[in-house]
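Note that one protein chain of the assembly has been removed; the remaining protein chains are unaltered in position.
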Amino acid sequence: MDLRFTEEEIAFRKEVRDFIARELPAATRERMIAGKSPTKEQVVEWQRKLNAKGWAAPEWPKEAGGPGWTLAQRYIFREELQQAPAPSPLGFNINMCGPVIIEFGTEAQKKRFLPRMLNLDDWWCQGFSEPGAGSDLAGLKTRAVREGDHYVVNGQKTWTTLAQHADWIFLLVRTDPNAKKQEGISFLLVDMKTPGITVRPIITIEGGHEVNEVFFDDVKVPVENLVGEENKGWDCAKFLLGNERFGQARVGASRERIRRLKVIAQESMDGGRPLMEDPDFRRKVTEIEVELKALEMTVMRVIATETKRKDKKPDPATSVLKIKGTEIQQMCSELLMKAAGPYAWVDGDPEGEGDGNEVDVAPDWALGLAGIYFNWRKQSIYGGSNEIQRNIMAKAFLGL
Amino acid sequence: MDLRFTEEEIAFRKEVRDFIARELPAATRERMIAGKSPTKEQVVEWQRKLNAKGWAAPEWPKEAGGPGWTLAQRYIFREELQQAPAPSPLGFNINMCGPVIIEFGTEAQKKRFLPRMLNLDDWWCQGFSEPGAGSDLAGLKTRAVREGDHYVVNGQKTWTTLAQHADWIFLLVRTDPNAKKQEGISFLLVDMKTPGITVRPIITIEGGHEVNEVFFDDVKVPVENLVGEENKGWDCAKFLLGNERFGQARVGASRERIRRLKVIAQESMDGGRPLMEDPDFRRKVTEIEVELKALEMTVMRVIATETKRKDKKPDPATSVLKIKGTEIQQMCSELLMKAAGPYAWVDGDPEGEGDGNEVDVAPDWALGLAGIYFNWRKQSIYGGSNEIQRNIMAKAFLGL
Amino acid sequence: MDFDLSEEQRLLQDSVAKLLADKYGFEQRKAYMKTKEGWSTEVWSQMAELGLLGLPFAEDEGGFGGGAVETLLVAEQLGRAIALEPWLTTVVIGGSFLRNGASAELRGALVPKIAAGELKLAFAQVERQSRYDLFDVLTSAKKDGSGYVLNGRKGYVVHGDSAEKLIVTARTAGGQRDLKGIGVFLVDANAPGVQRRGYRTVDGQRAAEVELSDVRAEAVLGNPENGLPLVDQVVDEAIAALAGEAVGAMQVAHDMTVDYMKTRQQFGRPIGSFQALQHRAADMLVALEQARSMSLFAAMAVAERDPAERRKSMAAVKVQVGRSARFVGQQSIQLHGGIAMTMEYACGHYFKRLTVNDAMFGDADHYVRYLSDTGGLVQAA
Partner (left out) sequence: MDFDLSEEQRLLQDSVAKLLADKYGFEQRKAYMKTKEGWSTEVWSQMAELGLLGLPFAEDEGGFGGGAVETLLVAEQLGRAIALEPWLTTVVIGGSFLRNGASAELRGALVPKIAAGELKLAFAQVERQSRYDLFDVLTSAKKDGSGYVLNGRKGYVVHGDSAEKLIVTARTAGGQRDLKGIGVFLVDANAPGVQRRGYRTVDGQRAAEVELSDVRAEAVLGNPENGLPLVDQVVDEAIAALAGEAVGAMQVAHDMTVDYMKTRQQFGRPIGSFQALQHRAADMLVALEQARSMSLFAAMAVAERDPAERRKSMAAVKVQVGRSARFVGQQSIQLHGGIAMTMEYACGHYFKRLTVNDAMFGDADHYVRYLSDTGGLVQAA
């Protein structure tokens, strides 16, 4: 038993870190340190650099264009990106749709879509959730009716993240309305330029435009864009959701936030001295640091277990990672807001284009921190709410 | 709107406080400050002093021997007893069985039992819970079969507090085994000296003997000891349980514990100075003090509402008082243990008779504090567990 | 003890409730946010008509003679609507400064205007380094002839962009964090040397960053050499009003959540039928009721004559209300799920307002420390 990284892994970490230091554009890094999402252009630019290096899809098998890394390497790579901070490979492409195509897709689909995914020539988005189907995903109603060599899709998706950037969407649709809930669902790939698709922004409480509603009105989708068998799309969905093995822990991202927090708490005054010198504030930070260290070890354990598992079933330990990972991130965002004090409350423009609102009314480091706190409340809701995770644990782990 | 006490109420508080200062035996007070339960003799002695003064049963109507106080006076009286600290009037007599007899009993029962209850000539105990019927009280199985002018009782009760001191027990028994769960239950008064009753101690985790199992083996109970109608005992039980209106908040008792905590934290050293000077410890104490102040105000609100209510239904706000009251008491007990540090872990004799274990191995003020912490975990379990209280709130208050 | 409202108090409560029911639907509020002022001048006029703007002033000075209970009642209703108007700054804070620190003459000049809705005030107190310490003041006030000249920079001046007059704390003597040597000054917001940059705050209100360059004060409020006790008194009154506002907002957030739980279906049943969520809603109710109790305590304690006791009581109010607001706010979002994360849904706006409400004049953590450092509420014995 040895929890330490091997010499090779330590060398690999250095290689990644050096690459990021050399290649990551300063503007991207600075934007992310401020807590903002990178722009579309920044994401694309970075993904292409990773792709040129062969690192665009850490988890993909070599034959599909992946780097052939061990789980430990993948973990190190992602952690280094998060704590740089640098954009991660676009999840819709690399961790969601790509693996489904690799697992269930035809050779033609692989050839057509995978290289463009790697290079972010196509930006994908996810069409799963619907207004009536949140935690109860299988309750979806969007219909696809086969007519000749096309499906005709009608319905509505929601919470579609960054659909405004997307070239393609992967969809769960109901192809057999008479089948039981989780049967009769199919997995379709749809070009966002197809007539009949309307994207409507959803503005979140902090004012950001991250998610969308997507409407489908007689949208024609070629049958060749069906992944896997008709009415077997739930297998793809389960595979995709179960694929999320330790990503939600986001240990590197939280470490970066804690570093940032310590900087801000050094700048921000409280009681005539830097906030970081207040025992109660320090206590709160320390408690997060400890939880994060334990979470990091838990991730390592999951990696070690995963490395030996042969089946593709989701590991129930991912529920622990989801719950703790999001709790830690939310606490970080709350402390960052608190550290900034009254200056956190300036209503900045979360897209960061600047509407003049925030000019010279607060220190730079304080801007937008309340918005991030508000926005990050989503973390315990999405990706299977933390309540759903507790249900899963009670049933899958504890047999209750 | 005025939350302040009236001049009369303030004068009343002074009268109570002076009476306690004058009449409460020092040994009783000291024992209670140390966190121990008063002995049977101490409870009896004090109850008789209260009875001599006409204060034995704060909540009883005047014609039954009560003092005829307003709700505010009752609250003040109880708070003063708790924070003295002095024994409260024996709950089984005064708040449980007495009110049931006053509400449902015959004139003969009132005449026979009430005066002896007031003077603690009879010590009563409660026979409700059974091994299979905890939170689900109506699931009780103890049977009473009528044979001529007697009931014959068979079965088992548990968690019977201080049955070892008791002269009488009031019982819920099943008189109609074919009726639906809450029907077919009767309320009986039983002399503990009746043949066939066996009391077996339950030792709780800290080593104390507070509760018991009580076994009934062909116990003959005269029919005249039935309270209310046969098979209508659930009405008595509901009345009794609902009668608990604001007692569980125990604001005075918690205030006394916080005072004690501050004394101990001044004596106990931490980091080379009194623990009370540690910011983190002080923070914890302050947070309890704030919750307690809010709870005190909540009790006031309940009293003000109750004063105007005409029905006898239990007020759902009592769930708030139970939850917060017990949480605060448990936090106090935990901080007291923590304040004592390693010296809290001496396994003292909770009955305080002394088995030599605790002689000169720890400071006096540290002794028994871990035991009280362990014992007080019961508070969120008994009297309708805090989970049951949340069920009640969700249903009765929120309509969920 | 008497929790009943008087006939007048009930009338007041009802009239505010009716005004807001008519004028402060969620869509109406959004429209007000988009105006130049960021709030409704029409509602403001109607508040004047109802007497809400003269509420805390003596009747013989043109006010309505309301006390802490009346302030609480109005604040709670405004909290229910998460109203945007400058009532707290003008009537509660400004009103308290005028009542406790102004000459009868100055009050005579200003109170009728305030009551009529013609004068709005803002409190310029926060500085970049001060965080929540009212006595941490770098802005300077220099005696010049019979008056004072101010220099410095103030941040998060709530409604500082629409106010006609600013109430400014500035240092007449001593160092940055000395308790003595702080004065309170009335400044014409359009006077030479005043530069204001208005902005929207995350809770939908308006505020301004204010720079003062050789600005001549119009008047002094209270003792210019020792104005901190006045500031403390005023802020404690503001805290009592903020507590009322928070309780109103929490009540609506909680009601909204419970209603949603009854209608939202998942897995073929309303989510309110799931026990884990029921218990969360019950815990929210406990938090709300504890906060409500403290808001009532606040209305009483703010009248306490001993300033040290009053400050400690108001610190306790801040702690309880802040803790409750955080829990109720966060959980109202969580129990709703995604829908409450959207700008189009009211719940998130209550959450944001509750977040800022907690931190105004110091958050719960700040006051835990204050209360700890001053010995807490219970004496050792």
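A, B and C are the chain letters, set down in written order, and residue numbers restart from 1 in every chain.
In the analysis below, contacts are C-beta pairs under 8 Å (C-beta built on N, C-alpha and C of every residue); 3 or more make two chains touch, one makes a residue touch a chain.
Since we're looking at a predicted model, the values are computed, not measured.
*Asks:* Just one of B:Asn119, B:Gln182, B:Thr204 or B:Gln266 touches the chain that is missing; which is it?
*Replies:* Answer from the full complex: B:Thr204 touches the omitted chain.
*Asks:* Touching the hidden chain in the complete assembly: which of C:Thr35, C:Gln275 or C:Gln379 does that?
*Replies:* That would be C:Gln275, which touches the missing chain.
*Asks:* Please identify, in ascending order, the residues of subunit C that touch the omitted chain?
*Replies:* Residues in contact with the chain left out: 274-276, 278-279.
*Asks:* For subunit A, which residues lie in contact with the unshown chain of the complex?
*Replies:* 1-6, 9, 72, 255, 258-260, 262-263, 266, 276, 279, 282-283, 285-287, 289-298, 300-301, 303-305, 317, 319-320, 323-324, 387, 389-391, 393-394, 397-400
*Asks:* For review purposes, identify every residue of subunit B that touches the missing chain, sorted by number.
*Replies:* For subunit B, the residues touching the absent chain are 129, 132, 134-136, 139, 158-159, 202-207, 268-272, 275, 278, 280-281, 337-338, 341-347, 357-363, 370-371, 373-375, 377-378, 380-382, 385-387, 390.
Convention: only the chains that are shown with their structure count from here on.
*Asks:* Going by the average position of its CA atoms, which chain sits the greatest distance from subunit A?
*Replies:* B
*Asks:* When the centre of a chain is set as the mean of its C-alpha atoms, what distance in Å lies between subunit A and subunit B?
*Replies:* That gives a centre separation of 53 Å.
*Asks:* By residue number and range, which residues of subunit B touch two or more other chains?
*Replies:* Subunit B, residues with two or more chain partners: 279, 283.
*Asks:* Give the residues of subunit C touching no fewer than two other chains, as numbers and ranges.
*Replies:* Residue numbers touching two or more other chains: 368-369.
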